[in-house]
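The structure under discussion is supplied below as structure tokens; questions concerning it will follow.
Every protein chain except one is present and positioned as in the full complex.
The chains carry the letters A, B, C and D, assigned in the order they are written, with residues numbered from 1 in each.
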Amino acid sequence: MMEIGLNHYLVLSTILFAIGLIGVMRRKNLLLLFFATEILLNSVNIAFAAISHYYGDLTGQLFVFFVIAIAASEVAVGLGLLIVWHKRHGNIDLDHMSTMRG
Amino acid sequence: MFEAIAFYLFAFLTTLMFFITVTTSQALHALTALAAGMIFISAFFFILGADFLGAIQIVVYSGAVMALYAFGMMFFDTTREVKEKNGNKYIVFGLSIISAVLVVVIFAAPIVTNNIKALYPMVKGAGNTQELGMVLFTKYLVPFEVAAVMLLVAMIAGIVLAGKKMDLSLTLMSDAEIIDAKKEKTKKVLQ
Amino acid sequence: MIDHILSILIFFPALAAMLGFIIHKDSIRAYGVAIATIEFALSLWLWFLFDSNVSGMQFMEQLPLVPSFGINYILGVDGISLFIVILASFFTMIGLASLTDTKNIKNMIITLLFLQMTMVGVFVALDAIVFYVFWELSLVPMLYIIGAWGGPLRIYASVKFFLYTFTGSLVMLVGMLFMAYYYYQATGTWSFAILEWYRLILPEAFQLWLFVAFFIGFAIKVPMFPFHTWLPYAHGQAPTIGSVILAAILLKMGTYAFIRFSLPMFPDASVFFMFPIAILAIIMIIYTAMVAYAQEDIKQVVAYSSVSHMGVIILGTFALNVEGITGSIFLMIAHGVVSGALFLLVGVIYDRRHTKMMSEFGGLAHVMPRYATIFGLMLMASVGMPLTINFVGEFLSLLGFYKQSHILTILAGTAIIVGAIYMLTAYKKMFFGNVTNEENRNLPDVSKRELLALIPLAIITVWLGIYPKPILVPINNSVASIVQLMHDKSTTEEAKKRIPNLVKGEDVKTLEKEAH
Amino acid sequence: MEIYLYIALFSPLVGSLFAGLFGASPRTKIAGIVPSLLLFTSFLSSTVLLVYILGGGEKVHVEMMTWMAAGDLYIPFGFVVDQVSVTMMMVVTLVSTIVHIYSIGYMDHDKGFNRFFSYLSAFVFSMMILVMSDNFAGLFIGWEGVGLCSWLLIGFWYHKESATWAANEAFIMNRIADLGMLIGIFLVYWSTGTLQYEQAFAAMSGLDKEVLTWIGIFLFIGAMGKSAQFPLHTWLADAMEGPTPVSALIHAATMVTAGVYLVVRANPLYDLIPHVGLFIASLGAFVALFAASMALVNRDMKRIIAYSTLSQLGYMFVAAGLGAYWVALFHLMAHAFFKALLFLGAGNVMHAMHNELDPFKMGGLRKVMKGTFIMMTLASVALAGIYPFAGFFSKDLILEVAFVEQHYIIYSVLLFTAGLTAFYSFRLVALIFHGEERYKIFGIHPHEAYKFMLVAMSPLLLLAIIAGSFKMTYFEMVTAMLPATEYHLHSVVTYWIMTIGTQLFVILAIAFAYKKYANNKVKVPDGTSKIENNLCYKVLSNQYYIPYIYEEYLVKPYRELSSVFWKEVDMKVVDATVDGIAGIIYSSGEKTRVMQSGNLSTMLKWMVTGVIILLSLAVVFGLTARYSGEIKAILSGLGV
Partner (left out) sequence: MIEPVNVSLGSLNLITLAPMLIPIIGALLILVIDIFKGGLDKTLFVVISLLFLLMDFSALIDSAGIFSQGGTVMGVFNVMLIDGLAILSQFIIVVASMLFIPLALTHKRFHEFSYPEFFALFLFMIAGFQFMVATDNLILVFVGLETSSLALYTLVAMHNRDKSFEAAVKYFTMGALAAGFYSFGAMVFYALTGSVEINQIATVLAANKYADIAYVLIGVVFMLASFGFKLSLVPFHTWAPDVYEGASASMAGFMSIVPKIAAFVVAMRLFEFLIHSGVVWLEIVLYIFVVVTMTAANIWALVQTDVKRMLAYSSVSHAGFVMAAILIGTTQSNSALFLYWILFSFTNLGSFSMLWISRQKHLPEHQRSDHTYDKFAGMVQTSPVAASIMGLFMLSLAGIPPFALFWGKLYLISSAVTAGYTILAFIMVLNSAISGYYYLKLIVYMFMKEPLMGNDGHVYVSNATTALKSIIGFAAIGTIFAFIALNPLLEFITAFIYNSGY
């Protein structure tokens, strides 16, 4: 229990991932939904770092590095999209976003 | 011992922060909690000896990303309470809890770590940043460059999408309207 | 040219159809008739060149298509397919010549020429995939013909026709792929060539499964009970020309395929399934004849009668002896001629009155005596009057099957009774009695153009009824080789017993006597 | 001789085609005359052939061309003129020539005059094929051909519902029998390997009894249809809807005897299976009585004659069944003459009475129709079998056969029937020609037929009278082919007693008929008289309710079942299944498309759901794999 092993990190990562999933599923405000996706990526980052640490291998850290880059890019594009949408509709609620269905 | 305390402390904190992020109805709270969570995560990186990542985490996430989000929040005017209609909460929680439990059940068991050899082992005596840099600019040079391209793409995308040109939609305008608009535009924009 | 006559037969109409787009719509009919006539002449020339004493394939053509997967463009014609090819070109010609004025006639004629390509292709293809290509492709023009020029329910009918047959043939395709795979396992090379497949002796269990897979494809096309319900709709809604081609040629694809694929490739399975299929065939014969009897629409009567007759063809095919198979092939041609003619005849009256309900008619024999006469002739052919074309086929088919089962043949033989019942009843309703409906009072009798189509059919009906020999001999020779092949290939006791061995019989002598 | 054969065979065809050419044109005499002449040619050729055969010539056998050949099967168009077929040819050509000539007058005013001759000659052609063919398949061609012509001719007046109905009935009923015939042919082929009479019959002697029995039965079923034996007899009476010459030719003289011909032709077969023969004879006897009884009370002139035909066919079958083929054939011939005569006479009467068929509405016609009266009377006499008319020689011979073969029941049935025959024949004659002129009530002015029609009939009259005298010549001729059994009673005394007894019985019956019907008291029955309400009378006049039973229990159920098959089974089961499958697929799409709600949140939830499902599967599988050892232990502990 007191000895923190890889499994602890993995479990933590998983719990955070699950929280992220909750956020993804329950958020209707797109901005807040994007927060949740950040949580997803971050949770994984912890695990990567931990694995990297326990295996003494750098690849995991590199993965984290790239994930951060990706997350940052996604934010840019995501916000861009939200801005366009917001300009047109004045809201960023995804419940207003269902003209296409079936 | 210290490690354990730190782990549990930060584990608790990140979990709490993220939980607040996904549950609160105050967008500002969410943002703040997220930022805090990000910083707490960087703590893990430091614990795990990934100093560079910890730094990056703080700089990129808590700095750049959060700034962007904060900007976005102001732009979208979501600072006040967010009203979200939720259909069936149980589905959401049910699904997430099940998923967490499932994964946890498996991860609770130890992983067989035979036959694993570190391809890019940490080098004694070198700083974390130095190590990473070494690998990044040899083995991961190509991904790194691609990531650069990706950021360029994201930048262009952001500029294009948020740009003024998107306000008029050529897609929806007839040819005559487009010609008129062009004349207008040359006056305004190209001056 | 002789070397590639089959390719020419296939692609000439297609090419002509392409060029047809250029032709002005006022002249398109002449163009279509001319093309069809040339095609018919070519097919007759094929007959002329055909050596009746050779039982195997003639005019073989081979061209690699996808050699690495064993798909080759192989064509060839034998006694079994020759006459169906001729029939196809003949009916296209007849159909085009008798085409009444419709909207979009240009599209119609181009479509028909395409259809002709696919029809010829199916019957001369000797590679399973090439066969399948034409088989499927033939659905498209027919879909268009029914769907664009049909009756009020045309879209339902055409889509049903298409999807039903499409589904069946896809299952068949899986069978073909299995067959190719077994061939691959046995020889180490891929091949879809039918003649290669003939050489493959499969274990009975495999045969059974493959037989079923092929059967579904063929049975829907035929169509066999209980897969027949697309047919009445298709016929009921199709324009005259569509029904004619459908009944005369397209349905024959199924029965032809049985003889081309199922029998020689799966002799043991054929024997195994002989009785179940015969029972289905008998249900087809009796049941559909009864359904035909209950119809109120003359075209539906003819449509169901088509199904009923196909039952006899199936029965003859599964007699698994020379008499039966020869008879069934002959009956295919006969049925083509007769049901084609009947549909043309129904078309004649439909053009005049725009209804096909029998209750609308009555006493037509007073008004349209020539029409009644030709109809009567075809009716008698349809019920299998000796000295008409149908009788020869029916007689041989039933005769052949009698060897396999007495009781079933007696049941199947009721075809001649039930057939007479619905046909005569329908004829009586339409032609006999007094003219009750004033609209019928002044109907013109068959016109010259209609006669142009009907007279040749009538002549063939009688001529081949009296003198079927020129057709029977080549068919017989090819069938004999197939039956012998089946006998040699069969592995089970039962199959050896059921499929006659021709080599030691006196049969050869008879054939020689015939040839002279 | 072949040339005569071909002339005899094909002249009717030419005649038919010739008349057919005028099919669509207005009535023209030539369309009647030419076929008649051609038929006469045919008759002459047949006569030449007859003379040739009588002169001991070899039988003429030609093979014109191949018809069908497939596998082992080989069927040519082969024709044979031998003693049997030449007899038939004579009968056919003679009667048909006469009927043709007669018809020129009879059909004089009919719109379909040309068509009629075309059909009639076609019939003769088919009949000639039937009798001349040298194989079963050829026989079947003729068999079906006459069926077709019979259909055309019964339904000749196609505007009449009853005529077309009767035509279809005849055709379909014949078809039922034809199936039996066809099966018989198949059986012959598969057991003997050929359909040629000669080879087939030669091979039959080596066959299994059982197979032969089946062959015999199936062929006889065919014969039953054409010869309208019970239970396929109803069509014959209904067939009287056709023009009377048709009835005379087809339904009295020729076609209906085809069955007898078949049995005679297949005599080598039936000789091998006497038990089937006995069955045929019994059925024949039954039909003879059965038909005669229906004739007793019938009120339709033509139907009475038709029943009489039926009855006589029964006689023929008795003879054939008992192995007395030559007797059967002889009676066939004699019967053809007098029955045709009777019908033609009836035709005259009908003409005179404006198609009135009920003899009760006639009476006293002998005054206006002397010729017809004489002819019909004599024909009836011949039918009744009074010496020295034809009937006596042929019919009494059958009685003798039955007696000699010791089938006394059959004999007594036949004897009784002979009396009935005499009674109903003369009931008819009496009602038509004697008594009060009841037709006057209906305002009809009868007149005698054309002279030439009577002249045309006269050969028949002559033959009806003298045909018996050819008996020995005929016997010598046909026994070259058929079993030459002579039927002589053991003692001359018995013979005389029997003959005279029979004659007396018949004469008594005639006298009774005259007494009852040849007086002025006969009234047109109106359904009130006592006898008409008699049960027996009702049963008889309703033909034993057989047509009713057929209608109620065969035709109607068939129609209803057909309707059910179509509307319930085909549409609601077979087709509905197909549509149902398509419908289920379509509606499942319609129902589940709500999954695509267009709401992003739902989409995300679907993704997560997908992951969860996969995860659960993975966990289950993973745990099972990890703890497989334990699970196995537990399971084995539980005794699984």
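Please note the rule applied: a contact is a pair of C-beta atoms (placed from the backbone, for glycine too) under 8 Å apart; a residue touches a chain by one contact, two chains touch by 3 or more.
Note that this is a predicted model, so its numbers are computed, not measured.
A.B. asks: Could you list, sorted by label, every displayed chain in contact with the chain left out?
C.D. replies: Per the touch rule above, the missing chain touches A, B, C, D.
A.B. asks: Which residue from B:Ile5, B:Ala67 or B:Val146 sits in contact with the chain not drawn here?
C.D. replies: Going through B:Ile5, B:Ala67 or B:Val146 one by one, B:Val146 is the residue touching the chain not shown.
A.B. asks: Going by the contact rule already stated, which one of C:Ile28, C:Leu113, C:Leu126 or C:Ala148 would touch the omitted chain in the full complex?
C.D. replies: C:Ala148
A.B. asks: When the complex is taken as a whole, what residues of chain A touch the one chain not shown?
C.D. replies: Interface with the chain not displayed, on the chain A side: 6, 10, 13, 17, 20, 24, 30, 33-34, 37, 40-41, 43-44, 47-48, 51, 55, 57, 59-60, 62-63, 66-67, 69-70, 73-74, 77-78, 80-82, 84-85, 88-89, 94, 97-102.
A.B. asks: List the chain C residues touching the unshown chain?
C.D. replies: Missing-chain contacts on chain C: residues 64-69, 104, 107, 129, 132-133, 136-137, 139-140, 143-144, 147-148, 154-155, 158-159, 162-163, 166-167, 170-171, 173-174, 177-178, 180-181, 184.
A.B. asks: For chain D, which residues touch the unseen chain?
C.D. replies: 582, 585-586, 588-590, 592-593, 595-596, 598, 600, 602-604, 606-611, 614-615, 617-619, 621-623, 625-626
We take it that only the chains that are shown with their structure count from here on.
A.B. asks: Taking each chain's centre as the average of its Cα atoms, which chain lies closest to the overall Cα centroid?
C.D. replies: C
A.B. asks: Taking each chain's centre as the mean of its CA atoms, how far is chain A from chain C in angstrom?
C.D. replies: 65
A.B. asks: Between chain C and chain D, what is the separation of their C-alpha centroids in Å?
C.D. replies: 35
A.B. asks: For chain B, which residues are shared contacts with two or more other chains?
C.D. replies: Chain B, residues with two or more chain partners: 91-92, 95-96, 99, 103, 109.
A.B. asks: Out of chain D, which residues touch more than one other chain, so two or more?
C.D. replies: 601, 605, 608
A.B. asks: Which category does the touching pattern between chains fall into here: line, ring, star, complete, or other?
C.D. replies: Contact map by chain: other.
A.B. asks: Could you please specify the touching residues of chain B with respect to chain A in the complex?
C.D. replies: Touching chain A: residues 1, 3-4, 7, 11, 14-15, 18-19, 21-23, 27, 30-31, 34, 37-38, 41, 44-45, 48-50, 52-53, 56-57, 60-61, 64-65, 68-69, 71-73, 75-76, 78, 82, 84-86, 89, 91-93, 95-97, 99-100, 103-104, 107-111, 113, 116, 118-122, 128, 131-132, 135-136, 140, 143, 147, 150-151, 153-155, 157-162, 166-167 of chain B.
A.B. asks: Would you mind writing out the residues of chain D in touch with chain B in their complex?
C.D. replies: Listed in rising order, the residues are 601, 605, 608-609, 611-612, 615-616, 618-619, 622-623, 626.
A.B. asks: If we count contacts the way the header does, which residues on chain A are in touch with chain D in the complex?
C.D. replies: 21, 24-28, 94-95, 97-102
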